[in-house]
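What you see is the complex with one protein chain gone and the rest in place.
What follows is chain A.
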Amino acid sequence: MSIAEEAKLAVRGAIQGVMEKAIELAPDSWMPGGKPDSLIATKHGSIGASVPRIDSPLKVQGKAPFAAEFELPGMVYAALMFSTVAKGRIATLDTAQAEAAPGVVLVMTHRNAPRMESMPVFLSAEKAGGGDNLPIMQDDRIHWNGQPIAVVLAETQEQADYAVALIRASYEQDAATTSFATAKRKGTEPGLFMGQPLKTEKGSADAAFKASAAKVEATYTTPRHNHNAIEPHAATVAWDGDRLIVHDASQAVAHTAWSLGKIFGISEQQVHVTSPFVGGGFGGKCLWQHQVLGAAAAKLAGRPVRIALSREGVYRLIGGRTLTEQRLAIGADQDGRFNAIIHSGTVATTRQNGMPEPFILPTMSSYGSPNIKLDVEVVYLDMLANTFMRAPGESVGTFALESAIDELAVSLGIDPVELRILNQPSEDPLKGTPFSSRHITEAWRAGAEKFGWSKRSAPGTVRDGEWQIGIGCATATYPYHRMPGGAARITLTRDGYARVEIAAHEMGMGTATAHTQVVADRLGLSRDQVTFAYGDSLMPGVVLAGGSQQTASIGASVIAAHHVLIKELLKLAGNDSPLAGLGTDEVGTLNGGLAKLDDPSRHESYVSILTRSGRDHVAVEGSASAPLETMHWSMHSFGALFCEIGVNSVTGETRVRRFLGSYDCGRILNPKTAASQFRGGIIMGLGLALMEETQFDDRNGRVMNPSLAEYHVPVHLDVPPIDVIWTDIPDPRAPMGARGIGEIGITGVGAAVANAVFNATGKRVRDLPLTLDKLM
């Protein structure tokens, strides 16, 4: 980094620091959430009901349309050819045979691709959504092993796939850095996340650690992971003049529309991205090169294009989670009280993105300690850009942190549950801000009771035939996030129906269902009077389905629009209404209409207001307040995880026998869909614990297992019955009292399993996944 750049960062950091302090010190009442959302107090509404998914009839009949199922007249199919070297340039690229193959419409390479800008890389601007910022088929340079070097368009997928096999390429290779170990030997650099170093220190951790009576210190490693949504990435793309239409599988429709506009030199209004259903995202379904290549090829051919990645294509083109090497040191006194926590280490990333896996995140808020030191260092490799995957940071960071706590508990002879409860902080351990709502101790107690934790035996003492049995626990944690940009439109019609529109996403989280419930309660309507529309970039709002923030963002956006709606309706109600003379602050929505808050007998229905004013509908839009609550309070969700495993004493195989997650995530909006989300996260965590690894060839930077046959995810026989319970204590500072739950499920699971393996066998495995070779 240049001195000028460093200075710029320092100034930016200082300004941010002053802002943050001011927000921390401001009175509660100035903050969003300063006055708790009125829905928190509602007891008998739709919120909290176990409503089946509103899209379930479509999904069980296969009628929900996914991105690769839009059919456009004249559409052609795309297939991709991938580079086989990590760095260098294309020396020769012979496409003649492919061009002459039956059904082929064209072959696009760097020689004939339209001129385009690179993708604005995610987090570099409010609506930037790109996975990397490399030129896309603009020159002959190769940046990673697997980079697309040609696109074939043909009348059928079979014809396109066959033609790709006829393309011949040769390369002039440059020396590439593809080995983590080699790169580390050359030195690491500080990891930067949104321009800020992932580095912080409170007190003097090294000295305090040295002076501690009890110490544990170890290195933990986690491998690369792929999201592996069962729906491969796909887009159906068409140009209508200079308007671009993209039916995408997306967790970021607004980001994608804006970014594609930048890439093709058109305004974001000229780009229409839809994504009604997404077959799983987990952080992987943002903007990657395939949408851009599809749009470019459609432009070149003058025909709509379906670009559906093969499973191999997903591994070559879409980044996953990077590997981590973490050092975790805890110093404590004899009673187990922490004096020092040091969490540092190195991850691999690339120059073309900005995503050093922030594994220190869980250590920032989980436990109190007078001395804390955190540091993420990076090395840059010539590889596919890595990216966000479910609970980036926490999912792998908790493996180190929660394993180390178990190791400390063992060495001190303290129950690991009690050790965790003992070290709960009374305020944010780093910032000193108050917690908005923190009930992890209740979650631990309830979970331990239900699981039967007190029956735990000494390591290596329980057997069931050839199986060694053990139980383990760990903390799950994920912050409450709400990103700026939320906005929503509410349209109320004279028949008393409401439609809410917001550019949000449904990837299976149950968004549409939960928010139909919330909107029904907020407007005083029944669920069947509410339509929740989403997944379309023409709708209001910049709402990333990421960071577990969608529920908060939608909630705050609807609160804002609701406020405008009351104002509009009061205007329309006029002087002949029972509401005449009341101000917006005195009025709320109740029983299908407006009512005076402290005198609900002064009520007029929406139908009546709209009918009297001669309107067939009223439409309003509101923009969510800036998410200052996340700076004023320390807002986090937690969970207490328990699992029982068996390790086969002959084969070394680990099988999970039962699992319980006890969560404190604020209010649960829909127990049915929430339980599924927790379970889904836990199951992905079981994969992380036991089997998942994207195998990367250090010699040439190529992913070696780009298929679901060789990258193992948990299958039915791997998944035991999973019990999920929660405190259901509303967070007074969050819309609806709810903190997001999409990501916390995966956190802590790796450590819970590893700790149970230790309890079963007395063997401590610090390297994921816990495959049988490590236990033989």
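The rule we apply is simple: contacts are C-beta pairs under 8 Å (C-beta built on N, C-alpha and C of every residue); 3 or more make two chains touch, one makes a residue touch a chain; residues count from 1.
One rule holds for everything that comes next: contacts and distances are computed from a predicted model.
A single chain of the complex does not appear, and UniProt lists its protein name as "2Fe-2S iron-sulfur cluster binding domain-containing protein", one of "ABC transporter permease", "Ferredoxin-NADP reductase", "2Fe-2S iron-sulfur cluster binding domain-containing protein" or "Catalase-related peroxidase". Residue A:Pro232 is the one among A:Pro32, A:Gly130 or A:Pro232 that touches the chain missing from this view. Residue-wise, the contact with the chain that is not shown comes from A:Gly508, picked out of A:Gly508, A:Gly666 or A:Gly701. From the options A:Gly17, A:Pro57, A:Gly432 or A:Gly452, the residue with contact to the unseen chain in the full assembly is A:Pro57. For the chain missing from the display, the contacting residue among A:Thr324, A:Ser369, A:Ser608 or A:Thr673 is A:Thr673, taking the whole complex into account.
Within the full complex, the residue among A:Ile683, A:Ile725 or A:Ala738 touching the omitted chain is A:Ile683.
Chain A residues in contact with the hidden partner, per the touch definition given at the top, are 52-53, 55-66, 68-69, 71, 156-158, 162, 227-232, 277-280, 282, 308, 310-311, 507-510, 672-673, 675-677, 679-684, 707-709, 713-719, 721-722, 745.
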